[in-house]
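Heads up: the structure comes next, in structure tokens.
A single protein chain has been removed from this complex, and every other one stays in its place.
For clarity, chains are labelled A, B and C in written order, and residue numbers in each chain start from 1.
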Amino acid sequence: MDCLIEKKKNPALAVQIGSLTLSNPVLTASGTFGYAKEFESFVHLHRLGGVVVKGISLEPRAGNPPPRIVETSCGMLNAIGLENVGVERFIAEKIPYLSNLNVPVFVNILGDSVDDYRRLASRLAGVDGIAALEVNISCPNVKKGGSAFGSDPDVAAAVTRAVKQESDVPVVVKLSPNVTDVTVIAQAVESAGADGISLINTLIGMAIDLRTRRPKLANVIGGLSGPAIKPVALRMVHQVAKAVCVPVIGIGGIDSAEDALEFILAGATAVQVGTANFINPRASEEIVEGIAAYVDEQQLGSICELIGALKIPGEGG
Amino acid sequence: MDCLIEKKKNPALAVQIGSLTLSNPVLTASGTFGYAKEFESFVHLHRLGGVVVKGISLEPRAGNPPPRIVETSCGMLNAIGLENVGVERFIAEKIPYLSNLNVPVFVNILGDSVDDYRRLASRLAGVDGIAALEVNISCPNVKKGGSAFGSDPDVAAAVTRAVKQESDVPVVVKLSPNVTDVTVIAQAVESAGADGISLINTLIGMAIDLRTRRPKLANVIGGLSGPAIKPVALRMVHQVAKAVCVPVIGIGGIDSAEDALEFILAGATAVQVGTANFINPRASEEIVEGIAAYVDEQQLGSICELIGALKIPGEGG
Amino acid sequence: MSRIQEKVQLIRSERLTDDNCRLTLASQSIAEAAVPGQFVMIQTASGHDPLLRRPFSIHQTRNDATFQIVFKIIGRGTSLLAHCREGEELSVLGPLGQGYRLQPDVPAILVGGGMGIAPLLFLARRLMEQQVLQAPPQVLLGARNADELLSFLNEFQALGVRVLTATDDGSHGHSGLVTDELKKLNPLSESVIYCCGPKPMMAAVATICRERALACQVSVETAMACGMGACLGCTVPLQDGSYGHACSDGPVFDAERILWTV
Partner (left out) sequence: MSRIQEKVQLIRSERLTDDNCRLTLASQSIAEAAVPGQFVMIQTASGHDPLLRRPFSIHQTRNDATFQIVFKIIGRGTSLLAHCREGEELSVLGPLGQGYRLQPDVPAILVGGGMGIAPLLFLARRLMEQQVLQAPPQVLLGARNADELLSFLNEFQALGVRVLTATDDGSHGHSGLVTDELKKLNPLSESVIYCCGPKPMMAAVATICRERALACQVSVETAMACGMGACLGCTVPLQDGSYGHACSDGPVFDAERILWTV
């Protein structure tokens, strides 16, 4: 593994999200990698393409009462309820560590109103050490707003515009899969100025305890993540990549380099590793290594040759 | 097991779908149980609550080219493309066997236009041995129509009305989960006269073969079923059961009596067993047995006491 | 049809080569009901991953009420099976599908490649039992190397059939394709060719047989979910433009019915 130290900035792995160059296409997904520090004993953080931190709101949030997580078949439901330290403590306590990592930091933001998002973007503008914003308009856990932002193209566009106006870094908008046609939302946020689109957030699900006859989550419903949702994520990434021109970041059930490469073939410029971090805290770095090995083995000049390179019989190519 | 022969019409298990009484709440899901005959060496077919046959169209359909199925984590994708013998051969060749089984037969129908559905319902009206129709407005595999019927409340209602006008048996409408708000569609088909609502059909997904860089399904996209989707199904059944007054039939990843009972707690009056039939051809009958044992053990007067009996802390009950 | 779903005890697990395994499973009912070319579906995990059963041809049945399968470890399901302990129970569904249609009164040529060799042993034995008036079947076996052949060779030879071999690396028999050996033969026109192996090999055998107007039966592999005609997933495109289903119309088909697209 140490031989990779030299390779870490392998130019063949570099990808572009707006004005931002990532040294490789592997990011960690918001809410699954803490504030990165939690993983420092497992991952050479600077070798990742980027780190997306836990969603930040204007005020600190305590989140939902327990139980907050439950395992399902090849997946898990979470109803964390967006517990976070709030933007002020984030800047004071987390940014100093993060900005020393030498890895692009994406700050995931969430609010209850368009104005919340605007104020968050404005507060984070100019703060050193932030490479990009990821706008979470898709979290299903908060009753106020949350889900609605992600399912109404006009509101999604309004949030995007508000954030873009304030922000001095690229803005990626993270979409919800719980919609009839995800390309409509994707096109709306693209038109509103998004520099990239990440998807998918979790599918809304539920689990019931037969013994107690109660929901297994205190919040009743929660977000489904993990390998179970990968086929849905791959399909949506494929659809959106065909429908927009901005880069797409693929998320959902990725736990190996093969998974990541499949998303790239489907049209993703980069990927995020989520739930897999819980099972294998080295997953993100191992995926970087696996992609590097594949690029080598296939003698690709650049990973970009793979983006959207899926061959569909009958569609030529 | 043979002791159950006597118990098979345990009145505590009976449930009602419109004017139809099922001896127990366990049906088999369309497309996963053939035309029932395939399972006769494994299941005492007359002990099931009902059998839903493979979707039938006006004309025979050859279906999609292979590969049509691919395994995913805790699930599978299928793009069968609604291969079926067509309504005339169905009536001539399948009904005679089915009508001798002494089990309610639900005929799943699908079309490319409202008129297709109307003609199917009209052709099946008066045919002996049909207990109910299940209107599939949700199949994601056929490019024409299919998906659109299930995602537009007006069209869904139009299909429902057309079928209701012609049909002389209860009409259940089967909903697609690939929508932003499934309760809107549910309420639309309820208003249009549906006697029951079944859900969920498959989630749209995709799988990619990294080696060939092609989709694993010839049809590119397919329908995701199996344990992976159970949390999504349970959530939607819960939502719909609260939103409508007609009985709801829960479907999605059910492979044990516990799973089935969870759907009933969530608000389902009956359930359908799908993908599980492939792994354990006795699954449906074992679930009937498991539910019977639970009803006994919990000394319930009727399984109906469980329907929607989920206790949500803070909502009383 | 007497299909059975049973918990079946794993009596013996052998590693034939690095990645080839043979399992001996105890089931009187399956051993008695099976015919050559049929298959079983086996559950490989106790949980939901892998979800689906895996199909395996019946390698042979034994008088002691057991049957065997031979498989190559290629993915998670087969590697889980390879790690099962003797004495453990496996859930088996079978026997499934339409096997070879035995024609005991005409000369038989069996052509097997790779894992496709395994089910031909069962077929050869049955043919030997039934084919009293004919010369013993001619068996042509192709494999990557001698290693893969040797596990089976003795057993074929013990039956008294005539065996010719071909290996990719020339380590046993003809150096090259088993179809080369087939081309060299001059079978009587009423002969039946029974074939099992990788798709390109079977397509080549089918072409040879068509050219020589020989009857040919092949055993096809497709993805399968149910193995019993319920899911309609195991599609095989046919010459007449329709689709067959490998698990219920096959896995053994007349080669000429199949639309070969390699």
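Here is the rule we go by: a contact is a pair of C-beta atoms (placed from the backbone, for glycine too) under 8 Å apart; a residue touches a chain by one contact, two chains touch by 3 or more.
Remember, predicted model here, so these are calculated numbers, not experimental data.
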| item | value |
| --- | --- |
| Neighbouring displayed chains - absent chain, whole complex | A, B, C |
| Hidden-chain contact residue, picked from the options A:66, A:96 or A:126 | A:66 |
| Absent-chain contact - pick from A:31, A:111, A:153 or A:267 | A:31 |
| Touch with the omitted chain, as defined above, among A:10, A:78 or A:269 | A:78 |
| Residues of subunit B in contact with the chain not shown | 73-74, 227 |
| Contact footprint on subunit C, counting only the chain that is left out | 45-50, 76, 80, 85 |
| Footprint left on subunit A by the chain that the document does not show | 31-34, 38-39, 41-42, 54, 62-71, 73-76, 78, 80, 83, 226-228, 255, 275, 277-282 |
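Criterion: only the chains that are shown with their structure count from here on.
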| item | value |
| --- | --- |
| Closest chain to the centre of mass proxy, which here is the mean CA position | B |
| Which of A-C and B-C has more C-beta pairs touching across its chains | B-C |
| Where subunit B and subunit C are represented by their mean Cα positions, the distance between them in whole Å | 36 |
| Interchain centroid distance [CA atoms averaged], subunit A/subunit C, Å | 47 |
| Multi-partner residues of subunit C (each touching 2 or more other chains) | 48-49 |
| Multi-chain contact sites of subunit A, meaning residues that touch two or more partners | 73-74, 227 |
